[in-house]
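This report concerns only the one structure given below.
Shown here: the complex without one of its protein chains, the others still in place.
Chain naming follows the written order as A, B and C, and within any one chain the residues start at number 1.
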Amino acid sequence: MNTVFLYALVGIGLFCLGLFALIVQAHLLRKILAINIMGSGVFLILVALARRTEGGIPDPVPHAMVITGIVVAVSATALALVMILKVTESSGQPEFPDEESK
Amino acid sequence: MLTEYVSAVLLVAGAIFYLAGTIGLLRFPDVYTRLHALTKADNLGLGLIVIGLSLQASSFAAAGKLFLIWLLVLLAGASVSHLVARAALHKGVHLWKR
Amino acid sequence: MEALALLQDVFDILLGFGLLWLAWLALFSLDLFRSIVSFISFGLLMAIIWVRLDAPDVALAEAAIGAGLTGALFLAAFAKLQPASVNGKGSSINPQKQSSRKQLLRWLPALIMLWIASGLTIAILALPPHATGLTSEVTSNLTASGVSNPVTAVLLNFRGYDTLLEIVVLLLALLAVWSIGSSVPSIESEPGPVLDTLSRLLVPILIMVSAYLLWVGAHAPGGAFQAGAVLGAAGVLLVLSGWKLYPGLEGFPLRLVLTAGSITFVVIAILTMLVSGTFMQFPPAQASILILILEMVATLSIGVTLAALFIGSPPTDIKKL
Partner (left out) sequence: MGITFIDFPWAIALILLPLTGGLSCFLWPSVSKILGLVTVIGVMLSATGLGWLVIDKGVYHYLVGGWGAPLGIELYVDGLSLLMLMVTALVALGVSIYSIHYFELSYQRRFWPLWLFLLTALNALFLSADIFNLYVTLELMGLAAVALATLTGSHDAFTAAMRYLLATLLGSLAFLFGVVLLYHSFGSLDIAVLSERFESNITAWAAFGLISAGLVLKTALFPMHFWLPPAHANAPAPVSAVLSALVVKASFYILLRLWLEIFSQLDTDVDILFGFLGSIAIIWGSLQALRQTRIKLLVAYSTVAQVGYLFLAFPLAEKVGVTAWSAAVYLILSHALAKSAMFLAAGNLLRFGGHDRIADLDRVAQRLPITVAAFALAGVSIMGLPPSGGFISKWLLLQSALVQSQWGLVGVMLIGGVLAAAYIFKVLGRAFTQAPLPHEPGVVPATMEWAALLLAGGAILLGFFASEILAIIEIGSPFGAGEVKL
């Protein structure tokens, strides 16, 4: 039982750590890493809480949802990485230009 | 009973190789010696663990799969070590000399 | 037994903290390369945690896609970024810019994160310790689904519509990547005899493993996405060892393979609609064969799409027009 909540709390930690990095890190590659880690946090909570069943067989629906989520995440990452290359190509650095405030 | 003890001994031995390999990885001075440490853990440590586990395996098929995993790791580990070492040489990382 | 339970708790705690530590390294390590390697280790540790949580299907998907292919994508992007940023470390923060205002800008989000984290913690801990979710619904309908692995049943039958859209998301990502089209040439490396031999040995094995995962997915952990990811890994290995697609196949045949998964899904969905009157309602007697066909074609498409995402640049046929 404790395992469930332990991993769910780790998931929260990952989500918040990722969100923090997304805000403070300037490098775009790190922002994408941060999004991926936030996603992993949410997936971890989803699957950890699915083990609260009495019988010991975890709820399979969240597992399927996470597999869907993993595929969506890799799709988004692939797109984001190509866009980083494009941004870097034209501005010379893998960051957002400074003059615009976010 | 006996197989369980033998299996336990093999597993512990495998774990010791892993520990040694990890310490080596952390403590050795350059990339080549670190690779040396790593392959010991991969090959021998995993080998012992695979033998230990296959003693407890429920079927020959399961044991066979375990051995297949070991073979794959051997193959991949050796090739990757080679590639890392080659890349290091190309980059001009010098061999460590005392 | 109690000692064993305690050991398991210790193991879980170590895994949990290890995961957080690797996440920290991936996000805040000064060396970007080290960050990416930490992220890949993060994915592998995540896979172990999925096993601990009795989610072997997710573990396979995570190891193959989350750690493996995502990691490969990051490394490839990192390699392509190198010539662009002159110093190698384009991210290094200019020390003079670290004024007190910048410090404040870091503390404020940190405090907000702590606030969010504590709120979410309270929300999660307030959940009842026991809940069945949809377990009983899935179990009682499992026989009608055509497969005995509940996760595959959810993915391809109960919530198959989600999976159709998900395959389209993957294809869309490739279309987007091709449309943007990086002008940075993909990594050219001389493979060398070892990599060459390795790929010759491994690619057939990977294809076999992929087929095995696909077949076994009906009743045990595995399925189209895991199998597709392994196939994609074989593709990545081929690309790295300098293999190129025969130019004649780069046009329509390649596009057909890429879309085959989605097309099969749509065709089967329409056929079921004609037969049973409802979109994607598989007749129980034919469900398992339909799911197998779907998964086989989807595996091929997913594998090729993932490999194509790794290459990044569109085939010459697209570039010309």
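As a working rule, a residue touches a chain if its C-beta (ideal position, glycine included) is under 8 Å from a C-beta of that chain, and two chains touch if they have at least 3 such contacts.
Only a predicted model underlies this, so the values are computations on that prediction, with no experimental measurement involved.
**Q** What are the shown chains that the omitted chain is in contact with?
**A** A, C
**Q** Considering the complete complex, identify which of C:141, C:197 or C:286 is in touch with the unshown chain.
**A** Counting the whole complex, the residue in contact with the absent chain is C:141.
**Q** Which of these, C:30, C:208 or C:263, touches the one chain of the complex that we don't see?
**A** C:263
**Q** Just the residue numbers, please: which parts of chain C touch the chain that's not shown?
**A** Interface with the chain not displayed, on the chain C side: 119-120, 122-124, 126-127, 131-134, 137-138, 141, 157-162, 165-166, 168-169, 171-173, 175-176, 178-180, 252, 255-256, 258-259, 262-263, 266, 269-270, 273, 276-282, 318, 321.
**Q** So that we can see where the missing chain sits, which residues of chain A does it touch?
**A** 15, 19, 22, 28, 31, 35, 38-39, 42, 45-46, 49-50, 52, 61-62, 65, 68-69, 72, 75-76, 79-80, 83-84, 86-87, 90-91, 96-97, 100-102
The rule we apply is simple: only the chains that are shown with their structure count from here on.
**Q** Would you identify the shape of the chain contact graph, picking one of line, ring, star, complete or other?
**A** Its topology is that of a line.
**Q** Distance from the CA centroid of chain A to that of chain C, rounded to the nearest Å?
**A** 12
**Q** How many angstrom lie between the CA centroids of chain A and chain B, rounded to a whole number?
**A** For chain A versus chain B, the centre distance works out to 32 Å.
**Q** What is the distance, in whole Å, between the centres of chain B and chain C, each centre taken as the mean of its C-alpha atoms?
**A** 27
**Q** Report the residues of chain C in contact with chain A in the complex, numbered from low to high.
**A** 8-9, 12-13, 16, 19-20, 23-24, 26-28, 32, 35-36, 39, 42-43, 46, 49-50, 52-55, 57-58, 61-62, 65-66, 69-70, 73-74, 76-78, 80-81, 84-85, 90-91, 93, 105-106, 109-110, 113-114, 116-117, 120-121, 124-125, 127-135, 138-139, 150-151, 153-155, 158-159, 162-163, 166, 169-170, 172-174, 176-177, 180, 182-184, 223, 225, 302, 306, 309, 312
**Q** Of all residues in chain A, which touch chain C in the complex?
**A** 1-10, 12-21, 23-27, 29-30, 32-34, 36-37, 40, 43-45, 47-64, 66-68, 70-79, 81-86, 88-89, 92-95
**Q** What does chain C use to touch chain B in their complex?
**A** Contact set of chain C toward chain B: 192, 194-195, 197-198, 201-202, 205.
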